[in-house]
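With one protein chain removed, the remaining protein chains of the complex are shown where they sit.
All chains are identified by letter, namely A and B, in their written order; residue positions are counted from 1 within each chain.
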Amino acid sequence: MLWKRQIPILIATVVGLLTLFGWFIDNPGIESFVNDDATQWFDILASFAIFLGALNLMKLQGRKVLKQHSGWQYSLFAIGGFIFAIVAGFIYKGNDAVAWGVHVTSKGTLFKWMFDFIFTPLSATMFALLAFFVASASYRAFRVRNLEATLLLVSGMIIMVGRVPLGSSISSWFIMYLLVLVGSVAANIKFQDKIITFGVLLGGVVIVTIWGSLAGWPVDQPSIFYLPMLQDWIYNNPNVAGARAIMIGIGLGIFATSIRYILGVEKSYIGE
Amino acid sequence: MMKYIIELILSIGKVDRRWIFLVIGLAVLLPLFFPLGLPIRATTATQRVYDAVEELEPNSKVLVSFEYGPSTKPEIHPMAIAILRHLFTNSQKVYVTCLWPDGQFMAEDALTEIAEEEYGLTYGEDYVLLGFRPGNEAVVKGLVSNIRKLYTTDARGTLVDQIPMMANVNKVKDFDFIFSASAGYPGTIEWVQYAADPTGVPMSTGTTSIQVNDVMPYVQSGQVKGILAGMPGAAEYEALIGSPGIGTSGMDAQSIAHLVIVLFIVFGNITYFIETRRAKKY
Partner (left out) sequence: MVIGAWISVFLTLAILSYLYKDNPFYKVAEHVFVGISTGYWTSMFFWTQIQPNLFGRLWPATEYDASSLWYKFYNLFGVFSSVFPEGGIAKGHDMHLIYLVPFALGIMMLLSVSSKLSWMARWGIAYTVGMAAGLRAYGFLNSNVLGQIKGSAFQIFNSDLPYFALVGESITNNFVILIGTITGLMYFYFSREHTGNFGRLTKVGIYFLMISFGASFGFAVMGRISLLIGRFVDLMHYSSSAYNNATLWILLIMVLLLGYSAFMDKGRPVESPVNDRTD
């Protein structure tokens, strides 16, 4: 139990305290450890974690093939893909002018070919699939159930349309007419009176039309209804406020959690 | 009549999602075949980046860092290319580093296309590709203290001491401007925290749309001078420098797709309202 529990917690505590106080201690040995070696060790261990993940994956896929679980034929493709990538990375260079090591970032090698024609299309398309799911969710799931959801969707829609060229082509007067329409629908829902609804609609249309004719129908005035300007204001002000609050909150949370790990209060990384 | 319309709206509201996929697919595909040529207007954030680059004296030393990969290439590559075009037009000296390994591939593609083929510049005198170094923020910190410790050779294997434009360039403070084309970690935030803020070198950035909100507070406080937000940001920058490229050609598709999604949200909510009013009635 000593090896499995106490020592890992001790390692986390000692290393954590060393790196935390390393920011404040003036000893050159500790400073050089914290600044250079500590991050390097972190990267090296992260690499070993990747290797561990690869070994686990091959163990799982291999077991599936050997025991012929359902879909084992597809596991052959996974194993084959892995072997191909390892061959390209360690066995067959494809371009003798390039040394081992830099061949992973050089042109003309089998590794680069694999990167361009297999890895890139796969990873890019996986991400691109999400565009379709976002569209489907917009249609079927995003509902204006309360004021908060309304704010979210309205600000989202203004940003989406205001940020693209289409938004600058939509006149602010069109938006004002749209608001008059929305206002009359809201009046209808609230007062349930045809006369009030019609009054709001007619009044709104008349006011906007007279105002517009007097102003000469400029596309981007009044600027508060011009989508790109409105989008700019939302983007630079309330949006930054919210993002900043979240950033500060996360910063404080990370600080608190880091202290918990260093003090050994939080033991989830060893599975407890 | 009203009832018929309402029934129709409700039935469309319950349609199989694969029709939605088809509609959005066509909304993106058709404008690529039949461009609309909508005019592109730059936002203030993009304008600030343009102004920051324009203000540089000719022959300034600019550090451009590529930290994106193929999955985010459609968004960031156009802006990297536009920035390179702007810098080379204004005769700036460009030094390219990469915090992501795949960033080096992107940098090579961009430099071959722009510096070599379009502008016919000399490697080592007008631009240099220092390349990728592992270590994330440790690389940024290393660049701030001593470039030659990190980079003994450039990406092509030439010793850094033998490259003419590397003379008198030893740390980040020797640069006049930093631009980070970033898609995540490590990226803009690391450059701000470890390089631009401590040394005071002005910096700008271009990021993926998803990352924009994370970086906005730095832009608002002036630590980062403007931001190119995703493909629309790239298209706006291309419009500002007057050379439309891949960013611009995708804009029509982007506009139509966004409009379609907004209409989906509106239509979905109309169906929702009709359903809730019906449920209240009964």
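To be clear about the criterion, contacts are C-beta pairs under 8 Å (C-beta built on N, C-alpha and C of every residue); 3 or more make two chains touch, one makes a residue touch a chain.
Just so you know, these numbers come straight off a predicted model, no measurement behind them.
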Options A:F90, A:F174, A:F198 or A:W211, residue touching the unrepresented chain: A:F90
Contact with the hidden chain (one of A:I25, A:L66 or A:L130): A:L130
Residues belonging to chain B that touch the chain removed from view: 16-18, 21, 25, 28-29, 32, 44, 71-75, 101, 132, 134, 152, 192-193, 197, 208-210, 212-213, 217-218, 220-221, 223, 229-232, 246, 249-250, 253-254, 257-258, 261
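FYI, only the chains that are shown with their structure count from here on.
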Inter-centroid spacing, chain B versus chain A (mean Cα positions, whole Å): 15
Residue ranges of chain B in contact with chain A within the complex: 17, 20-21, 23-25, 28, 38-41, 43-45, 69-74, 101-102, 104-105, 108, 131-132, 134-138, 141, 155, 157, 213-214, 216-217, 220, 229, 232, 235, 251-252, 254-262, 264-265, 267-269, 272
Chain B-touching residues of chain A, taken from the complex the two chains share: 35-36, 39-40, 43, 102, 104-105, 107, 112, 115-116, 119-120, 123-124, 126-127, 131-132, 134-136, 138-144, 153, 156-157, 160-161, 163-169, 228, 231-232, 235-236, 239-240, 243-244, 247
